[in-house]
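This is the structure, below, for whatever I ask next.
Excluded from the complex is one protein chain; the other protein chains are retained at their positions.
Up next is subunit A:
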């Protein structure tokens, strides 16, 4: 029997593949072959390890050595030193930025210490294209248990008991949702997996599908069993090619093994899964819009009720859950609701996956128990703010969420707490901003996104968001007035109150939360016509300090529009009317005489 002494795991997520992780895999295999070790060392391409900041990641087992920023040309040295001689390659190990210590075991890294991986349990652990590895790690055992030992109602009860809430953003209790769908009788029912991940900067669902596609298939089958559906549909955006490929491989393997198809494990239960591709419209993450898109109609939401549980895809009872929600299901069945509901907080059990992005040291994918504070996530796991800058805000919940400040850092993250402070959980995007970010521009960025993504069905959302954007644009141009702030507030409230779906109901949140939390910054824009963080181009003025200027003429010679005047050895002056604010002069000045006002 083949038994490898060592395993080399290489991250095969989209990020690391973009940094040549496939070439690393090939080079490692070649180097092993050259040493005659291909029978002793197994090379596996896994899903995402989460530490995308320092990718590509290579992990060597059994000693759990975690190599970062590996390049294809490092493969030979890794084999020669680590595999053959048993010496760690120090230059590729992670160094703790605070203590300057080299850490070889990922478990001791600040990034991983506070994490509990449930939904991501197999990401960076198994080969997602090999069903055997999934089965070997309890895969399909939960489905087997449900089909042979549990009634549909007892499965639903278990999920209800676990307290699992929808991870796509809404936070609706999953067990309850399943129960509604199970109670509606029909000749055909559907289970739908919502993989239309659209928040800017979010990649939780993509990573789960790329790293552990079978867990989603298994959970969909379990869901099908509880509600009496024999058909599953995965709605995924076509811009996730790797996730689509891995899902296709997984579906094919599961069919070959008889884990999808007719009479699964001799239970008489039939279930099969098909893929449906979306074109990447944000609104299609809303379940009614998603269903219409799958039906070949325009991706527009419709009024609920009827809820999809009564009348969904093709008018049949349909249950829609998010990828991450599904990924939790097999673990809950295997380990029990009482194991799961002890993790997290009372009303938000379990863990949540977050995509950390923005001005943070450890950009990546993390999974923490609910109730972890924002401070722990940003400073302990995220490693703090890039370049030693000052923290300013964290945006949670994507375009529907809000910007939270220093004062909110000790808030334990869960569905209700985030709502209470004016943001929301959303699907788990977390964008960190530092002192250089202008909050009016941030709000404008999100509005730009929602204006683009509004489906246009409801006037308040279609026209209102556009007007919000224009107001914000006016403020960043320095033409705003204090009255505009009241207008922003009023209009935001109207849009929230009168839009049909979640997109419009939440799209003004970034505006409201930034006005609430960064009112001073708005005031500075409209009253003093200044941008405190110096981001709004129209409000910037480059000026030369005559005390510091020695008249070297370097700035004048580099100015692309010739707006700097002055004689040699005399202080220069910038003609602000002609200045295009490119910053070239400031970069060139050797005497720090040029500043932004």
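We take it that a contact is a pair of C-beta atoms (placed from the backbone, for glycine too) under 8 Å apart; a residue touches a chain by one contact, two chains touch by 3 or more; residues count from 1.
Simple rule for what comes next: contacts and distances are computed from a predicted model.
Chemist: For the chain not present in this complex, what protein name does its UniProt entry give, out of "Putative transcriptional regulator", "(2Fe-2S) ferredoxin domain-containing protein", "Methyltransferase domain-containing protein" or "Anti-sigma factor RsgI-like middle domain-containing protein"?
Modeler: Going by UniProt, the chain not displayed is called "(2Fe-2S) ferredoxin domain-containing protein".
Chemist: Among A:125, A:203, A:282 or A:391, which residue is in touch with the absent chain?
Modeler: In the full complex, the listed residue that touches the missing chain is A:125.
Chemist: Decide which residue listed in A:258, A:315 or A:583 touches the omitted chain of the complex.
Modeler: If we include the chain that is not displayed, A:258 is the one touching it.
Chemist: Which of A:266, A:296, A:388 or A:560 sits in contact with the chain that's absent?
Modeler: A:266
Chemist: Among A:23, A:116 or A:141, which residue is in contact with the omitted chain in the full complex?
Modeler: In the full complex, the listed residue that touches the missing chain is A:141.
Chemist: With respect to the chain omitted from the figure, which of A:20, A:61 or A:463 is a touching residue?
Modeler: Checking each option in A:20, A:61 or A:463, the one touching the absent chain turns out to be A:61.
Chemist: To test your reading of the contact rule: which positions on subunit A touch the chain that is missing from view?
Modeler: 1-7, 9, 61-64, 84-88, 102, 104-105, 125-126, 132-133, 135-138, 140-141, 144-145, 147-148, 256-259, 261, 265-266
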